[in-house]
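Every protein chain of the complex appears in place save one, which is left out.
== chain A ==
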Amino acid sequence: MSMVYINIFLAFTLSFMGLLIYRSHLMSSLLCLEGMMLSLFIMMTVTILVNHFTLASMAPIVLLVFAACEAALGLSLLVMVSNTYGTDYVQNLNLLQC
């Protein structure tokens, strides 16, 4: 594996760790989610450009679209939590009410 790919893979792993291990704010996990999406996008684009895999040029764009949707979903959940408690501290989410 070349150096570029290891770099990008490392970025991805770091963001992933950041998503799973966080202290108090829900916002930080959402930011790390965005970082994951970004690194995936870069890896996909570099692979396609290097290998001249033109037919798959659509895939990064589609990835971006879906990333935007999921970011919107995550933000709306954040807003709902923030409306109820005033902050987005994770320790508030101990009452599951449906």
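Simple rule for what comes next: a contact is a pair of C-beta atoms (placed from the backbone, for glycine too) under 8 Å apart; a residue touches a chain by one contact, two chains touch by 3 or more; residues count from 1.
Everything that follows uses one rule, which is that contacts and distances are computed from a predicted model.
A chain of this complex does not appear here, and its UniProt-recorded name among "Proteasome subunit beta", "Prolactin", "NADH-ubiquinone oxidoreductase chain 5" or "serine C-palmitoyltransferase" is "NADH-ubiquinone oxidoreductase chain 5". Across A:V4, A:M17, A:V50 or A:L64, the single residue that touches the chain missing here is A:M17.
By the touch criterion stated above, the residues of chain A touching the omitted chain are 16-17, 19-22, 29, 90, 93-96, 98.
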